[in-house]
Structure formats: C-alpha cells, structure tokens
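Take this structure first; my questions come after.
Every protein chain but one is kept in place in this view of the complex.
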Amino acid sequence: MRGTDYVLKRVGFAIVTVFVAVTINFVLFRLAPGTAVSNLSRVPHATQQLRHALEVQFGLDKSKWQQYVIYLKQLAHGNLGISYENEQPVSTNLRIALINTLPMVTLGTVFAIVFGTFTGVIAAWRRGTKTEGLTVSSALGFYAMPTQWLGLMLIIIFAGVLPTGGMTNEFLLNPPFWTHVKDLASHILLPALTLGLVLYGEYTLIVRSAMLETLGEDYILTARAKGLKPRTIVRKHALRNAMLPITTLIALSLGYIVAGAILIETVFSWPGIGRAVYEAVLQRDYPMLEGAFLVLTFSVIFFNLVADLLYFKLDPRITE
Amino acid sequence: MRKRRLAALPLVGAALVLGIFAATATGSGKKATSGGVFRLGTASGIDSLNPYVAFNQDAYSTFEYIYPVLVQLNSHLHYAPFFARSWKSSNGGKTWTFKTQPHAKWSDGKPLTAADAAWTINTDIKYQKGGAANEAGLIAHIKNATAPNATTLVVHYKQAAGNVLGQFQQFFILPKHIWAQHIGNKGTGLKTFANPAPVVGSGPFNLVKYTKNQITIFQPNPTYWGPKPKVAEFGLQQYTSDDAMVEALKTGRLDAIEAVPATTMKTLRSAGFVVSKVPGLDQTDFIINSNPKKKHHRELLNLKVKEAFDHAIDRKKIVSVTFLGAARPANSIIPATTGSWHNPHIKTVSFNLKLANHILDKLGYKKGPGGIRVAHGQKMSYNVITPTDVQSIPRTFQILQTDFAKIGVQLKQQALDSTTAFTKMSGPNNTYQGFDLAMWDWTALIDPDFMLSVVTCAQYGGWSDTGFCNKHYDKMYSQQQLTPNQTKRRQIVWKMQSYLYKQRPYLWLANDDSVSAVSKKWAGFKNTPQGPFNELNISTLTQVHQK
Partner (left out) sequence: MSEASLFVEAPPEAGTKSSRGFLLRTLRHQPAAMAGALFLVSMTVTAILAPWIAPYPLHEQVGPVFGPPSWQHLLGLDDGGIDMVTLLIWGLRTSLVVGFAATFVSMVIGGTVGVVAGYFGGGIDTVLMRITDYFLVIPDVPLMIVVAAIWGPSLFHIIIVIGILLWTSTARVLRAQVKSVRERVYVKRARALGAGHTRIVVRHVLPQVAPLLIASTVLTIAVAIFDETALSFLGLGDPSNISLGRIIENAFERAAISTGAWWAIVPPGVLVAMLILACSLVGGSLEDALNPRLRVAHLSARTFRLRPLVGRGEDAL
C-alpha cells in the first residue's frame, strides 16, 4: 500500500541517517587535534605519569578502529561513555542538561507558536492594512535580531526586576511550594522570552504566508460565492488547510531549537544542553561531545520524521 | 473558537511545565539557622569534588574548607598550624614528625587520626602512576608515612627535601574509611568515585549540596575541632556571564563576588560595595619558544632579540588599559606577592622603543617592505598563540601588536582554546617545534617550587609552555628542592630568578591584583592574593558575619 510504503521509507531513511550521523560524529572528533588528556594533565601537582594513566583509562592508547568498535558496542547498550571532565556517565550528564533546557525551550516555543499564529492570522486577514504592516514589521524586526544580543538587551531592561542568571535561587533550601514556583518562574522568564521573541517573528511570517497562499485557493472563492461569512471561511477552511505547511515548518524548526539554545544559555548562565556542548568543546570532552551531538542530531531527525509523517497524514495527495 | 483555545494553551503549558519543574528540582539540607546565608558569586566554579580529578582553583579552595590539611598559610604568608599542631624535622631533614589534633572526628562521627593522614600519603605513593597521578608532585621524595599513635604522623623522605611544608600546605587528607573501598584496579577507582554531597570531611564546613556549574552549599560542621564559623550557611554560585554576576550583586541576589571584572570596579564602588584590591598571585606573560633545538626563526633564541622585545612592552599601559590600574608591572617568574621568595634585586624592564630599535639595528636586521625587519632572510613576522579563556589577553595583545610594529616586528594573533593552544605549542611528541610566540598566564603558589618547575626539561609535555630546557637551570632546581635550610634555599631561588631574567623564556607583563567585592551588610570578608575564597587558609569564610 502506498501509504505504508511512504511511512516505512521515511522511517528507514531516518534510521540510516542516525547511523551515518553516529559514524561521522566519531570521525569528526577523533580527527581533531588535541585530546582531553593534554588538557586534563595540566593540573596542579601533575607529573608525566598522569598523562599515561589518563590515556590508558580513556582508551586513547588503542587504535582508532578499535575505539570506533568499542564506541558502537557501547552505544548499542545505551552507554554513551564516561565524561572526561567529571568522570560521570555521559548519559547522566546529558539527561540532567536536557531536563534543564526543555522547560525553558518549551515555554519559549509555546509562546512563539501561540503569538506567532495569532499575529500571522491577523496579518493575513487584515491584508493590505496598517495592522498588517505593523505586525509584519515587528515580526521581521525580531526575526532579524541576533539571539544573544536580544538576550543582553532584555538583561539591560529587566536588570533590577528579574534575575539575570541561573535556573533557580539555589540559596533557598527547602522553600515552600509557591515560593519555589515563583522563583523558578522568575528565572525562566527572560531566557524563554528571548527564545520566544526570536521564534515569534519567524512563525508570524510562516503563518501569514501559509494563510495567504490558502486564501488564494479556488475553494475559498467558491466558499465566498456560496455566501459564507469571511470569518467562517478563515476559521473553518483557510486556517485548517494552512495548518499543513504551518505544522510541518514548525515541526522542522523544533529540531533545531535545542541547538540554538546555546546562545541563550551562555547569556543567562542556564545549565542546559547548549552550555554543556559549548563547555565540552572547550574541554575536548569527546564522550560528552559525541553524546550531545547524537542527542541533537537525533532530535532533528526525529522532528523531521514527525514533520514528514504529519505532512503525509494531513495531505493524502502527497507523492514522493 | 480555535483562537481562544490556543490562547489557553500557554497558561496550561506554563503551569504544567512549572509544576513538573518544581516537583523535580527540590532543595536539600536543613534549614539555615540564624547567622545568615552568605552568597558568593564566581565566574569559574568547581569542576569536580574528587581531589584526584579536580583542577579548578575553586575546587581546591573548597577542599581547603572541608578536608583536614596539616598546615595553612596565615595572613603574613607564614606556615601556621592547622590539623598539625606542631612539627619537627630530624635525621638531617629526612624524617618529619607532625603532632596532629586529638579527639578529632570526621563529619560522619568516625574518628579522625594521624592514621588517615598516613593512609592518604601511602595510597598516593602506591598509585602515583595510576589513579593518584594528580597528587604525585606533592609526595615526591617520600618513602612512606606511619602513624605510631592517633596524634602522631611520621613521614620518611628518601632525601632531605626543601619544600616539605609547602607541599603539605596543599595536601588534603582523606577519610580512609570512605576512600579505601574505592581504590579499584591500580587505583583507577580513585578517579571515578564522584565523592557526591554530602561529602564526608572534616573542616569548618560540610559540603551539603553540589550541582555542577551551578551551586555549591556549605553548612558549618558541628564536629569541627577548630573555631566555628559565624555564618549559618555559605554558598558558591557560578555565573557564565560577568554582567549577570555583577547585576546579581547589585540587586542583592549575591553578597560578594570572588573576582571583580576590572571595568566594573568603579561602578560597584559607587553603588556602595566594599571593593578590595590586593596584590595577587596571577601574572600574564609573553612566551618566546626557547627550545634550543628549534628549527624555524632561530633569531628568537638570541638573547639580544628577547631583550629588544622586552623593551617594546609598555607595561604601564597594559596595567592601565587592560586592568584599569588593578595590577602592577611584573618582572619575575616568582611574583613579588610571595614575599621573600621574590628576588628584590630584579628590576622591571623599561619601555624604551628607541633602545629596542637600536638593539635590532645593531644585529643587522634591517627594515624591509612594510616596515618589517628581515632576520637571516626571513621576515620578523610571527603568529602569537593566545588561549581564549584568559580574559585580559585580547586587549593586551593589541597593545603589544601596536608597539611591536614600531620596532619593525609584526605580530599576528592566533586565538585557540587552551587545549588546542597547548597541543600546538608542545607539538607532536612534545618536540616544541610548532610555535614561535604565545601569551598565557600563571597563578603562582606561595612556595616557589611549582613555578620554578615549569621551565625544567622534565616538564616537556607536562607544564612547560616555553620549551625551555637548560641543564644549568635544572641543576639549580633540584638543588633548591633538596635544601632543607630555607635561608640557603632562598639564595638558590633568587639565583634562579636572575638566571631566567637573562634567559627570558617569558617576558612578564603584569601581576594582577585580586579584586573582590562584598556588600556593606557583611564584615570580616577577607581578600588574599589568591582571592577571598582560596587555598591558603580558612579565615575568610569562618570569620565573615553579618553586621
């Protein structure tokens, strides 16, 4: 059946891509000059013995091919290796980092989707008016701002009012529930807002152009000729059909958001996966880097797959 | 209507997200009692709680507060009793006997005795090529250690060593009953043990909470045998952004900052904070590859060329522009802050472009096209490797670049992260052929042994970033290490500094101050050359208290 064919093909492709990504990640990092060992062995009180001990311990004394095979074997068991920097399992480090990033990113994305859709629909509906001009201009404005710069601007504006760094006020030990929630909310607001504003611009434009394309279709003309009210047409027909490109484009961008959070996390000292990637690069923490890349690539592949399947489900006319 | 439904989404979503968040991110530890919570902000942080793994300064300062150390450095930078109440050396300096604190306990109630000290020393000796490699430098020349009774520690040296107290001042005694079970194969287990909070230790504080890259919380240790801290709790919070950290201080979310960015000193003072500037132990340097086997640009091995470069450095400008006055010109590998270890006869090289030009002219290096001199057929145009994690370097480099251009030498910056930088400098198989010039910084210790070691031949591939290897110097180095008489040792250390002054593997730029800031609501917050939160002694955080 063509439908199943399509689904199987997309899933199969996704799996192959993951494997290719895994291999290329390994190659990329092992070819790099400088290993974690040279960094870790520059410690106070160090001697020559340390370097050799570290090399043996991290398996860096084996051939590249052997290291690759070991890496694949461990991956099959869900073992992402041990971080060079703090000697803990990479999967634990990544899990903690991801748990920290996801709420912030989710909040920002939800904000962007909701407001983006809202303003996008309004801009399309009020085509040719000043409202449209205003919404599109502001969307473009936010779209064009460098993420980290926007974050810094928000810090300047909100300096005394909201905390400008960290995830919670860690000095509160065992706070009452509502104090804790208020504290978390006050810390997550600025980073999420930064992400939300940057994405909102993009989503407004996506929604608007999708809506306008839909509004140009013949069946809209038919509906109008039939005497349906414009509002009904927009809600019941245009928006529903515009959902297809909107959803797929949003799903596609979701895959990249986690990676894009690096800039925000650096500005706001947010202990998430973006920052973990950045610090792993500086420390040459290969296991962490390979693990993080895998997670990020996997999320992109996953959301691409979701977008493909959604597209298929929403539009049965699709052909490859 | 679709739009209204969508509008409800963010509220539901936010509530859900925060709810889950609140449930998972719970606090720990007892509620803080009166005495206040002292919150310190830092830009660096603690990389690991395991002394065999950690290498950030903040980690070492932490260990100073939670583990017993035999001696500490008092405010006059002299060795003072800590866990060891007294000590004496005998047998020509080959045997050292320490009398340790009686009736001491670890934070879990188990007794803390000299046996723990002996065990730590012997374990480090046994696995110094494996898991305990981190500590190998500290137990160099020790044969073994014994504890004939609970308050006596005897350390037997193979040869009379000159820096015993200096090494033990950095040596953290670990609880045998916790660590003995984590040795693993050839001691590798020592490095993989996370040593999570609450850490079993014995110091004025217990480490009760640790979230990497975020927060570390300490509470006073009720079983501590020394003076109790006045504060009820103290925390170290890590920031990736200096701006965010300074904002936090200004808005009352922090009580103090460990290292104040030079550009914000004035702002913080006018905002009413106590900004303390103390000569520090950190020095920035300009590195000239001094590998005698160097193949390219051998004119850099010429002592006269190095001298010319030295005269092209405007140290006053570096101090005022890069550090905004919070530094002083540097002139020796051992900074003046170490007290009598610094050779006072060494004078800072003068900034004299005319003299520099004159020296290079006399060497016959004529200026060619673009005003760049030619030495032995090659342009005097060099890449300068700079590590990206030393904040003061970019600005300092620009000052040097402009001035060196005036003496006909072209400098080009090659910014690399510290790992890549060091790998490039040491080169494959530690041959030190891959670079000409670099810039970096060093944080010295009080005892000069460590800093003097970094230019020895033995440190190739270890600490050496100059490729300097000189038999005469190495002889002096082992001499000072094995001279127990500190006065005689000092003479040798001074001689070594004069020698390096002429050999110039480093051109020392600035010795920056340790600048800290604290809110006026707190008293007793002491700054030291190593910063307020340091590895020298425990006075800062045991004495700080609310006004």
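A and B are the chain letters, set down in written order, and residue numbers restart from 1 in every chain.
Quick note on the criterion: a residue touches a chain if its C-beta (ideal position, glycine included) is under 8 Å from a C-beta of that chain, and two chains touch if they have at least 3 such contacts.
This is a predicted model, so every value here is computed, not measured.
Chemist: Which residue, A:59, A:141 or A:160, contacts the hidden chain when the whole complex is considered?
Modeler: Touching the chain that is not displayed is residue A:141.
Chemist: From the list A:97, A:112, A:215 or A:239, pick the residue that touches the absent chain.
Modeler: Selected residue, touching the omitted chain: A:215.
Chemist: Looking at B:37, B:197, B:324 or B:353, which makes contact with the chain not pictured?
Modeler: B:324
Chemist: Which residue among B:101, B:420, B:456 or B:497 touches the omitted chain?
Modeler: Candidates B:101, B:420, B:456 or B:497; residue touching the omitted chain: B:420.
Chemist: Tell me which of B:241, B:430, B:497 or B:527 is the one touching the absent chain.
Modeler: Considering the complete complex, B:241 is the one touching the chain left out.
Chemist: List the residues of subunit A that touch the chain left out of this view.
Modeler: Residue positions of subunit A that touch the missing chain: 13, 17, 20-21, 28-29, 32-34, 125-129, 132-133, 136-137, 140-141, 143-150, 152-153, 155-156, 159, 202, 205-206, 208-210, 212-213, 215-217, 220-221, 224, 230, 233-234, 238, 245, 249, 252-253, 255-256, 258-260, 262-263, 266-267, 277-278, 281-282, 289, 292-293, 296-297, 300-301, 304.
Chemist: Would you write out the residues of subunit B that touch the absent chain, in ascending order?
Modeler: These residues of subunit B touch the chain that is not shown: 241-243, 246-247, 250, 261, 263-264, 266-267, 317, 321, 324, 386, 388, 391, 394-395, 397-398, 401-402, 412-417, 420.
One rule holds for everything that comes next: only the chains that are shown with their structure count from here on.
Chemist: Quick one: report the Å distance separating subunit A from subunit B, using the average Cα coordinate of each chain.
Modeler: Their C-alpha centroids are separated by 37 Å.
Chemist: Write out the stretch or stretches of subunit A touching subunit B in their complex.
Modeler: 33-36, 38-54, 57, 82, 85-88, 99, 103, 106-107, 110-111, 114, 117-118, 121, 152, 155, 159-160, 163-175, 177, 180-181, 184-185, 188, 235, 239, 265-269, 271, 275, 279, 281-284
Chemist: Which stretch or stretches of subunit B touch subunit A in the complex?
Modeler: Where subunit B meets subunit A, its residues are 1-3, 6-7, 9-10, 13-14, 17-22, 24-32, 37, 39, 47-48, 50, 53, 55, 60, 128-131, 133-138, 140, 170, 188, 191-192, 194, 209, 211-215, 217, 233, 235, 237-241, 243-245, 247-248, 250-251, 253, 389, 417-420, 422-424, 426, 445, 450, 458, 461-463.
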